[in-house]
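As structure tokens, the structure follows; a few thoughts come after it.
Only one protein chain is missing; all other protein chains are in place.
After this line comes subunit A, so read on.
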Amino acid sequence: MVLKLFFPQCCNTADSGLLVGRWIPGHNSAVVLAVIHYPFIPGQVKKYLSELQSQTQVDLTVLGSWSMPKEGQEGMDSFLKDLSTIFPQKCWLQLSREIGKRGFTCQVVQNNGRLLQDREQKNGEGDKIILIHYDQRKVMLSQLHPVQDVGQKSDVEASELRLVFQTVAQSQPLFFLDKYDDGPLKLSHWQSEGREASIIAELLKQASVPVCIFLTWLLSLWYWFCSFRILHLPPVLFISSKLSTCVQSVYRAVHFRTVFSPKKAGTHVEFMRKANIFVSFLVDIALGLLLISWLYRENRISKLADTLVPVADRVAKELQELLEWLMGAPAGLKMNRALDQVLGRFFLYHIHLWISYIHLMSPFIERILWYVGLSACLGLTFALSVLSDIVALLTFHIYCFYVYGARLYCLTIYGLSSLWRLFRGKKWNVLRQRVDSCSYDLDQNTADTALFPLQLFIGTLLFTILLFLLPTTALYYLVFTLLRLVVVLFQGVIHLSVDFINSFPLFAIGLRICRPYRLAEGVKFNVLCQEPGTPLHLMMEINPLKCSSVLQCYRTPTYSCYPKDSWAGLCKKLFVGELIYPWKQKTDKTD
């Protein structure tokens, strides 16, 4: 069996002493975490280790001895060999390094005194040893992906590398003692040259707790306001579920609750979620303020307000011309004159009403727009949602026309299909939810299911009428559906960009670019130069996660506005005349 030893790079030039670390359970390997230097008192070493064990839940033990003799220290070897009796172990490692040579020599002593050496042997007997050098600080800070839940540890056999990473990460308290501490023990690890800290980071950490408490209190005020009975009436609920501004604000409130909770993030996933939300919120606000500074400079907002009413007028005029065209002979098709006139006049009246309302509101538009523009300081996503809502309100008449046209067309189609079934002698069985055949008997016993000639006559009449009215209704339906689809497309683009800003994990991507060792996909090994007589030395480096995996892993889940139906389903619905809502939003389960 091959013995694998993970040795930190920072201890390569450490003075002689004891190796402290952990034997990885289930695999024939050990992780060295620190070196305790000579002189030391064995009793204090044991006390210190048991203290740390209770603090970190990692079973730290003395693994063996490390000897790097300097000038005048030749008598260390036998002393270090005798140490194995003081710290009873199943397996005692003796690592030694000479100045000037690059390789280490390693000897493993088993409990029964058998000495197993790593030497090149022809028949391949004896233990073989691999020494794997690792960068302690990077391994401590890094997180192996795919991230496993803490509870899953016992179910699946944890892999060796995962255990090594976990051991180093959990042994943080071991690295608090540095060379400036006046304790009885002198340790060597990555922080032994002196612990570094930043005053600003500490101040921010201290200040963040009261700030979080204050913001959570503000948030609770907002929730209390939202829980008023008057806001839970069905019409208000309905409107607020349709307006994307309200949806976005609800969504942001949920986010704030996550970010500003005073509880510290426990797992890596929670921490990344909090950080991503916080950073994307800051970027959102920054972009919103940029937008405001652009809008309010040179009085652009009032220019925008001034162009709004003429644009609405123009849209209405275009619609009127369209209807006049439809009422004539559109594209050379011959319409049913009476139905054409009815529908055309009906829609023209609607447009007239709409334009009157717009003109009624025109003196207040500039003021309203000025205040609404200020809401962009809550974030660019807010501004985009408001824009989407304004567009929805301004094109409300197009939506109404679409609904009327679709309903009419839908009625025509259903009537036609039902009457067509009548001719073929079939009936819709409501009980069985299927089409059954139905005879033309005049038998008294089956009077309720038979078709009388009268039924047949009326059916024929209605069928003919509907068939000849079909082109007119179909054309109106087609025109208004296309208009509606244009508006839906525009709103869809806005929603997609809002979604993108909400869900893009900016913090994770920044971490991947600036500190790639924090998000690790795996490890890389390099074989270091060999000297004969030394065991195999490998250099372990962290292989960072690919950018696409980062995006997939850390995307903040949003109320996604993905298409509800596939393309085929959409086309079918359009053909039959059902109302389509291509951008149906998934509501949160908490609401």
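The working rule: a residue touches a chain if its C-beta (ideal position, glycine included) is under 8 Å from a C-beta of that chain, and two chains touch if they have at least 3 such contacts; residues count from 1.
Basically, contacts and distances are computed from a predicted model.
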| item | value |
| --- | --- |
| Choices "Phosphatidylinositol glycan anchor biosynthesis, class H", "Trans-2,3-enoyl-CoA reductase-like", "MIP18 family protein" or "serine C-palmitoyltransferase" - which one is the UniProt name of the chain not shown | "Phosphatidylinositol glycan anchor biosynthesis, class H" |
| Touching residue (missing chain; options A:Lys205, A:Lys264, A:Lys303 or A:Lys524) | A:Lys524 |
| Listed residues A:Gln44, A:Ser159, A:Ser356 or A:Asn429, member touching the removed chain | A:Ser159 |
| Sole residue of A:Met272, A:Ile355, A:Leu369 or A:Leu538 that reaches the chain not shown, by the stated touch rule | A:Leu538 |
| Contact with the hidden chain (one of A:Val2, A:Ile41 or A:Ala253) | A:Val2 |
| Where the unshown chain meets subunit A, residue by residue | 1-2, 4, 28, 120, 124, 128, 130, 132, 156-157, 159-161, 522-525, 527, 530, 532-533, 535-536, 538, 543 |
